[in-house]
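Just dropping this structure here.
Only one protein chain is missing from this complex, and each of the others stays in its spot.
This part shows subunit A:
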């Protein structure tokens, strides 16, 4: 295998600054939306006392889950010794950090009191999985920066494997923690199950890789760097595997819930008669986020086309957002069963009145805040690859694939 040469992103300055300007605009709008919600109060959002986490959390959790998944690409090269993936490691680390920062910003700005972040960082209640997540997130950032250093600096190279292994274990813990935020909640019928933690881990593999492939293709395409067929095939096969695994976990999650009679109501709400949530589950989560990308990625012809693979990645991302919308918001919208068999007709919380589903329509500022977080992640990535040597000069088969090298030598 040839020595991998990394180069800064050498696109034309006007194009680079144009991208930066667009991203800065997106971030500014997101920031203004956060400021508006902070200034006016919680009631300008679609959230109520029944649906307390709304659209910003969907984006934040997606970005955080995708962050840990994006780091997976580096882990495959370092921890599992797949040489083909080694050139992808640096971008993997950068993208993971960027996505995490974007997600955390959305999360923090969606707190009731973001001004009290210092309280959250200095006062811990260690019986709270939420408090543990603060450590998991900040630790992830520190470890990823260290991991990047071992990849980029010759002096750090000997530490790459142990640090990479530690980062891999840490990212597993992080996504387990994120899934457990929901899995540990016994008060909501859709949660209270251990399977949410491994399901989030598998989701992170799929969503992180989808984002990674898109960013890789976009940055390589603009800079006219080649991605070899073999590399593309490996990445798309891996994505298909992860997408299939997400579907498998989704099936087991719902079968687990369906087996117990006490959860049949909430299951029929999600799967059959939950309106937008049922639609998003079947159409978004299962079809767009699962079956359609699988169909593309395993199609004998279309899977060879970079455009179709990119489209499959897009579908996985859209399906992922739909999945998190169903998991986070659908589960809150389903009313708490306070008086079993009875219907509250007066003066309940919004979700309780008439025993109906709590209404939630994401407000515009909430969506803008979420998109702002995506903008932050992309801005960090764009600046990172521009000023530092994160991207390999070529991912053409003859440059990175040891088997292709062997073949050509033979």
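Keep this in mind: a contact is a pair of C-beta atoms (placed from the backbone, for glycine too) under 8 Å apart; a residue touches a chain by one contact, two chains touch by 3 or more; residues count from 1.
The rule we apply is simple: contacts and distances are computed from a predicted model.
Novice: According to its UniProt record, what is the protein name of the omitted chain, chosen from "RNA polymerase sigma factor", "Carbamoyl phosphate synthase small chain", "ABC transporter permease subunit" or "4Fe-4S dicluster domain-containing protein"?
Specialist: "4Fe-4S dicluster domain-containing protein"
Novice: Check each of A:117, A:142, A:194 or A:255 against the chain that is not shown and name the one that touches it.
Specialist: Considering the complete complex, A:117 is the one touching the chain left out.
Novice: On subunit A, what residues meet the omitted chain?
Specialist: Given the touch definition above, subunit A has residues 41-43, 49-50, 52-53, 111-114, 116-117, 119-120, 123-125, 127-131, 134, 181, 184-188, 332, 336, 338-339, 342-349, 351-353 touching the missing chain.
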